[in-house]
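Dropping the structure in here first, questions after.
For this view, one protein chain was removed and the others were kept in their places.
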Amino acid sequence: MTPWIGPFLPLAALIWPLLLGALTAMPPLRPVAVRLLPLAPVPALWLALAGGQGVTAAPDLLLGVTLELDDARRLLLGMTAALWLVAALAAQPMTGRPHTAIFSGFWCLVLAGNLGVFLALDVVTFYVSFAAVSLASWFLIVHERTEKALHAGRVYIVIALAGEVALLVGLIIGADAAQSMAVGEIRAALGAPGSSAVGIALLVLGFGIKAGLVPLHVWLPLAHPAAPVPGSAVLSGAIVKAGLFGLVLFVPEGALGPVLMPLGLVGAFGAALWGLTQANPKAVLAYSTISQMGLMIMLVGAGGAARETVPFFALHHGLAKGALFLLVGVMMAASGRGRRLLCLALAAAVSASVAGLPLTGGALAKAAVKQGLADWSALALSLSSVATSLILIWFLARLWQMQGRDEALWGARFALPAALGVLAVTGPWLLWSAWSGHGPDYLFKADTLIDALWPVAIALPPAAAVLRWRLPQLPPGDLLLILGAWRGRAVRIPAPLSLRADADGALRAARRNSARLEGILIRWRLTGVLIPLLVLLMFALLP
Amino acid sequence: MSALVAVLVLPLAGALATVALPGRAARIAASTAIAATLAAALALAAWVAARGVPRLEIGGWAPPVGIAVEADGLAAAMIVMTATVMAAAGLSARHMLAPGAAGARAAFGFWPLMLLLWAALNAVFVSRDLFNLYVGIELLSLAAIGLVAIEGKAAALAAAMRYMIFALAGSLLYLAGVVLVYAAHGALDAGLLTDRTPARTDGLALALMTVGLMAKTALFPFHVWLPPAHGGAPAPASAMLSALVPKASFVILLRLWFDVMPDQATEGALALMAALGTAAVIWGGLAALVQERLKLIVAYSTVAQIGYLFLVFPLAGGASAEMPWAAGAWNGAVFLALSHGLAKAAMFLAVGQWMAARGGDRLEDLRGIATAMPMTAFAFALSSITLVGLPPSGGFTAKYLIMTSAFAAGQWGWALVMAGGGLLAAAYLYRPVAVIFARAEVPDSPLPSRGRQVVPLILAGAAVALGIASAAPFDLLSTGRPQAAGEGL
Amino acid sequence: MTGLLPIFILLTSLVPAAITFFLRQESYRLRNALNLGGAVVKGALIVAMLVAVAGGASFETAIPLAPGLVLLLRIDALALLFVSLSATLWLLTTIYAISYLGEKPEQSRFFGFFSLCVFATTGIALSGSLISFFIFFELLTLSTWPLVAHKQDAASLRAARGYLLYALPCSTILLVAIVWLESATGPILFTDPPDLSGVDPASLRVIFALFIVGVGMKAAIIPLHGWLPAAMVAPAPVSALLHAVAVVKAGAFGVIRVIYDVFGIERVAELGVGTPLAALASFTIIWGSLRALQQTEIKKRLAYSTVSQVSYIILGVALASPFAVIGGLAHLVHQGLMKITLFFCAGIYDERAGVRSIEGLDGLGRRMPWTSTCFSIGALGMIGLPPIAGFVSKIYLGIGGLQAEAPWVLAVLGASTLLNAAYFVPLLYRLWFREIAPDAEADERAPALVGPAVAAALAAVLAGMLAASDISPLGWATLISERDYLE
Partner (left out) sequence: MTGPTLYALTGAALVGIGVFGLISARHLLRRVVAFNLIGSGLFVFLGAAGARGGAADPLPQALIITGIVVALSASALAVGLVVAHARASGRPALPEEDEEA
C-alpha cells in the first residue's frame, strides 16, 4: 500500500491541524492548548501562497483521498487559512480559561475540515471534511456554555445533522448517477438531462443550511453571536464559505437557478432589514452575513461568469467579516475614547468596503461579479448594497454603544482586525486583473464609480431615520420566533411488539384438565374396554 | 457366538446366585455378573460389527421344532445400550435404596430382579420365535413389576398392581395373537413366517399382538400405569423401567411389522399407530408440563418419547417400505430408542442422587441443587438436550432423520409432530433445569462421592456422543437389518 | 495438516471450555491463562490460515455423522471474515471479562460457557453444510443461556427464559425449513448451491420464510427481537458477546448464508422474496431506533440500537446489488467493532461509577476521559459520522439501494441516521457538558477494562479511515462479494 502519490503539501495541510488537535488533548499541553492554534493553518497558508500543481492521492485513506488546487480553490484556501491564523492569534487571550483544551482540539478539527472542503477532489473526502466542519463547529458555538449558547447549540446541531443526512443521501445519489466518486463527474452527471432532481434538491438543502440560504439560515443568527469572538469570526468568515463552495462544486451550471436566485435575493434584502431589529452587534453582523451569502447564492444561481467569480467575492467578504467580528472583540476590550474611536473608524472603513464604496475591495468584488449578470440582477445587486450599507451603519451604531473595560496588549489585539481589514480592502486589487479580465483603469471609469457610489448614498437618509426612530428590538432567530421556540420533545411510540415470556395462566388450566383426563383414563373399567375396542379397530384396518 | 449365549446365561446365573448367597456375597456376585454381562454385550457387538449376524439354534434343533436366537445389528445395539444402563444403575443402586426395613428387603430383592430383567431383555432382543418372545416379555413384566413394588409402600404397591393388570392383559393379547398365528401356519419362527402364505386370521392375530404390545409399551391411552409406577420405584429401578422395558416391546413391534408380517401392513393401521403416538407426544408433554414432582415429569416425558417411536410405522412400513426414505425413518426410530434409553436413565439416576441429598423430588426441594452437585446437574441438562432433540445429540440425529423422511414421504404431519414435540419437551424440561440452576441457600446433607456423581454424566455423555460419533452405531444397525431399512436418501 | 486446521481452530476454544468447567473457583491464574491462551492461539491459527488462503490454499474437513448427516468444516472468504472478527473480539472480551469479573463467584462456569459460545460461533463460521451450520447454531443457543442467566437472580432467569422462549421455537422452525429443503434436494453443501428447480416456487417461498424466521431471530429482526433488550441484564462481557461477537452476528451471518449459499441470489430474485426481506429489515432499522429513543437505561438503549443496526447487514444482503452486499458485509464487522466498544464502556460506567441509567452519565467525561472518548467514538460511528467505520457502510448501502432500484433505502438510511443521532447525541451531551454530581464516585483505574474499549474504538476509527485499503473490512467485503457472490 502506498501512503500517497503526488505533492505531499496538500495532505500535510490537512494532517497537521489534526495532529495539533490531538496534541491539545495531551494533559501537559491542555492548559496552553490555545498557544498551538496559530500554528495550525500555517502549512495551508504556505500551500495557498506557493500554489500546488497536480493531484495528491492517498489511495488507502477513506475510500481513496484525492486533493487538488485550482485557482478558485487556492483563493478560498488562502482566505480561510489567513482568517483562521488571525482568529487563532485573536484567541490567545483565552489561554487559561476553562475548557480551552476542548475548544482548541475542535478548533483544529474544524480547521482541517474547512481546508479539506476546499482541497477535496473526491466526494468522500469532501463529505468527511464537510461533516467535520459542520459538526465540530458545534463545540465552538457552545463553548461559553451559557444558557443562550446551549440553546443556540441545540438548534444548530439539530439542523446541522439534518443537513448532513440530506448531504449524504444527495451525494450517494450523485455518486450512483456518475458511477464515480469524483466531484467533477458527479456535477456533470447531476447536470445531465433526466438525472433526478431529488439529488440536487438534497444537496442544495445540505449546503444551503451551512451557507445560510433562506429559509435554512435560522441557526445562523443564534450560533454566530453565541460563539466566542474568534469563533464567530471563523464561523461567519470561513465556515459559511464551505457551504457556498459546496454549491459551486456540486450544483450543475444553471440547475435550480430560478430557485436559488430569488431565495438569494430574499436573503440579501430580508436579512439585512431584519438585522436592523437586533441590538447585539454580533447578531447584526450575523444577519449581514446571511445577506451577503444571499448575494453569493444568487450569483451561483445566475451561473456563467458570475458563478465563476464567486470565490473572488467570497474572498473579500470572508476577510472583511472576520475583521468586523474581531473588532467587536477589540471594542469590548477598549474603554478609552481614543481607542473606541479607532475601532469605530476601522469598522467604518471595513463596512464601507463591504457595502462596496468605490475603490474598496468590496467595490472591486461587486464590479467583478456584475459583468457576468443580466441587467435586472445587476440592478438587484446594486440595490442590495443599499440594504448592506443600512445594516452596517446600524452595526456601527450598535458597536459604538458597547461599553468595555481595558485589557492588556490592546495594540496587538487591534492589529489583528486591522491587518484583516487592510487585506480585505486592498487584497482584491492584487487579484483584480486575474479575476475580472479588466485592467485597473476599468475601476476608475466614471460609471463604475457612480455605479458603486449611488447605493451607499441612497442608504444614508433611511439609515439616519433608523438611528433616530428605532425599530422594535427583537431577539435573534427570526423564523424561529415565528414558528415558536424549538423545544425537545420525547418521541411517543406505542408499546413494543414482543412475545410475553410468561404462560402461568395456561399452565394452571392445563394442570387442572390433564389431572382430570388422567383421572378418567386411569380407571381400568374404561381402559379395559378400550383395549378390545382398539383391537377391533386395528383388525378393521388390517386386510 | 459364545457371547450371544453369555448375554443370555450370565444374568440368569447371576440372578440365581444373588438369591442363593447371603447379603454381602450376593452383592459381590451381582457385581461380577453385571461386569461379565457388560463385557459379553460389548464382545457380542464387536462380533456382530465384525462378522455379521450370529444365529444359534438351541439344542441344534432347527425351527419349527427348535428355537432360534440371532443377534442382528438392532439386537446388538439394544443389548449394548441395555448393558450400559444396567451397569450404571447397578453402580448407583446400592446407595440409593431407601434405608430401613424396606431398604433391607429392597436390597435383597433388587439384584435378582434386576438381573432377571436384564436376562429377559436380552432374550427378547435376540429371540426370533414368537412364543419365545411371549415368555421373554412375560418374564420382563414380572421382574419389572417386582422392581416397582420393591419398597413395599402402599402407593408403590398400587402402582405395581395397576402395572400388573396392564402387563398381563397385554401379554395375554399377545399370546392370543401367537395362538392364532400358530393355528394358521403351524410355525412361530420369524424367518419361516416371513415367507408364509398369508391367512385370513393373520390380520386379527397382528391386531391382537400389536395392541397387547402397545399396552406393554405404555402407548397412549395405555400409559396411565407408567407415571405412578416409574415415579414410585426407587431411582435405579425407574432408570431401568423407563429406559429399557418399553423398548423391549417396541422392538417386538418392529420385528412384527417389518420382519414377520410386513405384507399385512395397511395405511390405515400404520396411521392409527402413528396417531396414537402423536396423542402420546402431546399428552405426555402437557402432563409433564404441569407436574410438580421431578420424577413424574421425567416419567411423563417417557410417555411422550414413546410416542415418537410409533411415528416410524407409517414412514417405514407398508407402502413406504420400498421407498428410499424408509431407511431414514427406521434408523431414526431405533436411534431415538437408543439415545432416549441412555438419557432417561441418566436423568433418573441424577434425580435419585438429588433425592438422597434433599430428601424429596418436588421441584421446590431441588432448588439450587446445581451448586452442590454440578456434575449431576450438568448430566440432567445434557439429557434434556437429547430429549428435546437439540444438536449435537443422538436425539437430534434421530429427529433429523425421521423429519427428513417424513418430508420426503410427503407426510409432513409427522414431521410437525416431531418438531412440536421437541418444543413441548423443551417447555417441560426447562422448568426443572431452571429450578436446579437457580440460586438458593439450602443446606445439603452429605453428598455422594464424585465417583458416583459422574455415573449419570457418563450416560448423558454417551447419549450426546451418539449424535456426534453416530457413524459407528449406524454401521452396527445396518448389519442384518430388515430390507425396509436398506440404504436410502 | 491443512485439512485439520479448521478442527484445531475449533479446539482452541473447545479445549479451554472443557477444562475450565472442572476448575475450582480459586484457580484464577490457570483459568485466565487457559482462556487468554486459547484466544491467542486461535488468533495465531487464523492468521496462519489467512496467509494460506491468500496463497490459494483451501481447507475442508468432513465428519460423517449419519446417512445424510455430514459435519463439514470448510473455509471461504466469508467464513474467514466472520471468524477473524469473532476471534479478535473474543480476545478483547476475554481480557475485559477477566478484569470485569474480578473475584465474582462461579467463574469456572462463566468462562466455560463463554469459550463454548465462541466455539459454537467459530463452528458457525466454518461450517460448510447446512446441517453443520444448524448444529453449531443450536450449540450457540444452548451455551448462551447459562451466560444470560449467569447472575442467577430473578431478572436474569427471566431474561434467560425469554431468550429460550424465542430461540427454541425459531430453531425448530429452522430445522423444519432445513429438513423440508434437504428432503427435496439431499444434503446441502455451501460449496455448490443446490439445484432447487425440483421444488415448486410456492413451497420454496415458504421455506425461505421459515429460514428467515429461524436465523432472523438471532439477528433480532422485528418482531423476533424481544429477547435482546431483555438479555441486557447479563454482565457486560456477555452483552458484548451477544451483541458483537457471537449471537446477533451469527444470525446475520446465517441470513447471508441462506440468501447466497442456500438459495443463491438469482433464485431469491426470481422468487421475489428479497424485497420483502429488505422491507422488513428497513422496518426493523426504524422501529429499533424509535424504541431505543424511549429507553432510559444505557444498555437497553444500546440493545435497541443493535436491533436496528444489525438489520443494516440484512438490508444489504437482501438488496443483493453489488454495493449493497459489500456494505452489508462490511457492516458485519463495523457494527461489531462499534457496538462492542459501546458495551465495554457501558460496563465500565457500571463498574467504576455505578452508572446504569442515562441520567447518571452527567459530567462523566471529565472523570473518565478515555472511556467517554471511546463511548463517543462508538456512538458517533453508529450515527454514521465520518471517518468512523459506520459511514462507509451507509454510503455503500445507499448506492447499493439505488443500484437495486430501491431508492426508498435512502430514506430509511436518512431517517435512521437522524434517529441514531437523536438517541446518542443526548448521551454525549450529558457526558461532556453536564456537571457531575459533587458526591459522585467515578474513576477509570482499570486498564484491563479500558484497554479493550480503546482498542476496539481505535479499530472502528481505522476501519473507516483506511476503508480503501485491501485489509480493511470494506476491502475484504469487496473481495468476498467479487469472489463468491457477484461473479
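Just so it is clear, A, B and C label the chains in written order, and each chain counts residues from 1 on its own.
The criterion applied here is as follows: a residue touches a chain if its C-beta (ideal position, glycine included) is under 8 Å from a C-beta of that chain, and two chains touch if they have at least 3 such contacts.
Predicted model only: the values in this text are computed from it and were never measured.
Student: Which displayed chains make contact with the chain that has been left out?
Tutor: Listed by label, the shown chains it touches are A, B.
Student: Just to verify: which one of B:16, B:172 or B:363 makes contact with the chain not shown?
Tutor: Final answer for the missing-chain contact: B:172.
Student: Have a look at A:97, A:470 or A:523 and name the one touching the chain we're not showing.
Tutor: A:523
Student: Which of B:48, B:145 or B:315 sits in contact with the chain that's absent?
Tutor: B:145
Student: Can you tell me which of B:4, B:124 or B:164 touches the chain that was removed from the display?
Tutor: That would be B:164, which touches the missing chain.
Student: Can you name the residues of subunit A that touch the chain not displayed here?
Tutor: 519, 522-525, 528-529, 532
Student: In the complete complex, which positions of subunit B touch the hidden chain?
Tutor: Touch set of subunit B with respect to the missing chain: 64-65, 131, 134-135, 138-139, 141-142, 145-146, 149, 152-154, 157-158, 160-162, 164-165, 168-169, 172, 175-176, 179, 182-183, 186.
In the analysis below, only the chains that are shown with their structure count from here on.
Student: Counting C-beta pairs in contact, which chain pair has more, A-B or A-C?
Tutor: It is A-C, judged by the count of C-beta pairs in contact.
Student: What is the distance, in whole Å, between the centres of subunit B and subunit C, each centre taken as the mean of its C-alpha atoms?
Tutor: 42
Student: Please compute the C-alpha centroid of subunit A, do the same for subunit C, then give the distance between them in whole Å.
Tutor: 37
Student: Do you know which subunit C residues sit against two or more other chains?
Tutor: As it turns out, subunit C has residues touching two or more other chains at 161.
Student: For subunit B, give me the residues that contact two or more of the other chains.
Tutor: Within subunit B, no residue touches at least two other chains.
Student: Quick one: in the complex, what on subunit A touches subunit B?
Tutor: Of all residues in subunit A, those touching subunit B are 507, 510-511, 514-515, 517-518, 521-522, 524, 527-528, 530-531, 534-539, 541-543.
Student: Sort out for me which residues of subunit C touch subunit A in the complex.
Tutor: Listed in rising order, the residues of subunit C that touch subunit A are 158, 161-162, 165-166, 222-223, 225-226, 230, 290-291, 293-294, 383-387, 391-392, 394-395, 398-399, 402-403, 407, 410-411, 413-414, 417-418, 421-422, 425, 432-433, 464-470, 474.
Student: Show me the residue ranges of subunit C that touch subunit B in the complex, using the header's touch definition.
Tutor: 21, 64-69, 109, 131, 134-135, 138-139, 141-142, 146, 149, 152-153, 157, 160-161, 164, 168-169, 171-173, 175-176, 179-180, 182-184, 186
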